[in-house]
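See structure below.
The complex appears here without one of its protein chains, the remainder shown in place.
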Amino acid sequence: METFLQQTLNGLVSGSIYALVALGYTMVYGILGLINFAHGELVMIGALVALQTVTALSGAFPGLHPVILLIAGVAVAVPVCMAVGYLIERIGYRRLRNAPRLAPLITAIGVSFLLQTLAMIIWGREFHVFPQLVSTTPMQPMDGVVVSPLQIFTIVVAFALMGGLMLLVNKSRLGRAMRATAENHRVAGLMGINANGVIAATFIIGSGLAALAGVLFASNYAIAHYAMGFTPGLKAFTAAVLGGIGNLPGAMVGGLVLGLVESFGAGYIEHLTFGFLNSSYQDIFAFMILGAVLIFRPSGLLGERVADRA
Amino acid sequence: MITLLESRAVNKRFGGLKALTDVSLTIRKGEVYGLIGPNGAGKTTFFNVLTGAYAIDGGEFVMNGAELPSAKPHLVVQHGIARTFQNIRLFRELTALENVMAGHHIRSSAGVWGILTQSRAAREEERLMQERALEILDYVGIGRHADTVARNLSYGDQRRLEIARALATEPQLLALDEPAAGMNATETAGLRTLVDTIRGDGITVLLIEHDVKLIMGLCDRVAVLDFGKKIAEGTPAEVQRCPDVIKAYLGGHRAH
Partner (left out) sequence: MTTNSTALPLPASFALDRRIQRPLVILLALAAPLVALSMGKSWVRVLDFALLYVLLAIGLNLVVGFAGLLDLGYIAFYAVGAYTWAFLASPHFGIHLPFWIVLPLGAAFAALAGIALGFPTLRLRGDYLAIVTLGFGEIIRIFMNNLNQPINITNGPQGIDSIDPLTIAGLDLSKDLDLFGFQIPSLTLYYYAFLACVVAAIILVRRLQISRIGRAWAAIRDDELAAKAIGIDTRMMKLLAFGLGATFGGVSGGLFAAFQGFVSPESFSLMESIVVLTMIVLGGMGNLAGVIVGAIMLTALPELLRHFAVPMQMALFGKTLLDPEVLRMLLLSLAMIVMMLVRPAGLLPARTRYAHRDRRNA
């Protein structure tokens, strides 16, 4: 029972981070029908820019309160990622919107590797320790279950962000324009919506969420690295497909489910395979889920919503 | 007259929109059958459901006495139905000749092994396919453009190439979706001759068209769709006199 609760908690922490990243994938896919492979790299950039800011600040003003450092890190990382996300769309994808299907996908791969390489040049190949800005001192609300303030913080922030995004999409003018554009570009254009602006906004919002996810991710694993965005990116895309691509609540559900499956999978894989596989196989769960979803329920748990591209 | 294709109470919905409601019509062997109606009446949707591009929501199509599969376009072609698209969909990077040869796909049979070993049968089939494709290109009048890449053809020639590609599947029923759209008078006249020739060669034609003159001159019988329902059917002259049709055409925003 205790391990069960513990695994659930761990799963919720990583799952809520996946969900934040998955939202970016799903918004872009819903509107452009494009897998933005570079989205995972924004997680990495968010983490490393925040780290750089925090290091610089605490060097210049020793003794600054960790919360201020955290806020400063986020305050720099989010706009930087938003700018990068905007540039990716503007330079990389916009011209290819009516190109053959493969062209934007290949560009996306190129952008992803370009960002990794640039990060490698700027921040080097080594793993950086990400400082503990929120306490990780374990608390024990009940026997056998350990939870840290950081974990609670992660879940709360992620859920708050998701709630905020849902409000934005469902209640604001921009949100309505986004939904109309996702429905059909041409029709949205006829309704007087500036599709280019809406698409740019989608990238910017998704990138901001990715930056925050990056900070949360790096805080929880206490590490930042130029290639850290790739695997979470891949998994988050899986989460988006799992929930139903193009579907915002779906991305959240998908992210959480994926986090839980991974957490339980890693905990029980040895029993399940009679010791043949161990927790170093944790990363294959996401792909097994992806395979299963594609075979049995390709439109995802909550159904897909993809732009009519005809 | 022998019935070729029959649609029986065909229905198609898009969410709340009823694009087709109980559409029943009968197309006889050897005729040119026109499908007309205002914009958004459901004509293209009828094609899409017929050819399996969309799943059918109710009713059925019967071709030569056999029910057509739903949402399986590649199987529908084997029943002898070929189509063109309202907004031309050619294989852009292939030449005219290659487009038509691609249309022969289901009427050819060479397998991977035969092709890799260049078996006598595979080579012979390839040669015949090429000859046949050139004949079809000549037939529709663009033989001289055999080696032009599809996207570089003029608009009218692209339309003709799409017809050629459809003919290459050796259909009994050729379904043309607004083939004259965007054509000038000369091109339209040429198209009319072509459709006449095709009919003369024993292929039944199902024609969606806006150009009333073209419809009246070409079609043996016509059905009129409005808001997804069939409101009239008969010879062009009968249909022209039908009050519902006049209302649908004149009462709407467009008049011809």
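Going in written order, the chains are labelled A and B, and every chain counts its residues from 1.
Operating definition for what follows: a contact is a pair of C-beta atoms (placed from the backbone, for glycine too) under 8 Å apart; a residue touches a chain by one contact, two chains touch by 3 or more.
Because the structure is a prediction, the values reported are computed rather than measured.
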Omitted chain's touching partners, listed by label: A, B
Identified contact with the non-displayed chain, of B:V10, B:I27, B:M101 or B:I231: B:M101
Touching residue (missing chain; options B:G59, B:P73, B:G182 or B:G234): B:P73
Candidates B:R83, B:H145, B:R160 or B:R221 - the one touching the absent chain: B:R83
Contact residue for the chain not shown (choose from B:R13, B:R92 or B:K213): B:R92
Chain not shown, touching residues in chain A: 33-35, 92, 95-96, 99-107, 109-114, 116-118, 120-121, 231, 234, 237-238, 241, 275-278, 280-281, 283-284, 286-287, 290-291, 294-295, 298
Residues of chain B in contact with the chain not shown: 51-53, 73-74, 77-78, 82-83, 85, 89-95, 97-98, 101-106, 108, 110, 112, 115-116, 118, 122, 125-127, 129-131, 134, 149, 165-166, 168-169
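Convention: only the chains that are shown with their structure count from here on.
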Separation of mean Cα positions, chain B and chain A [Å, integer]: 47
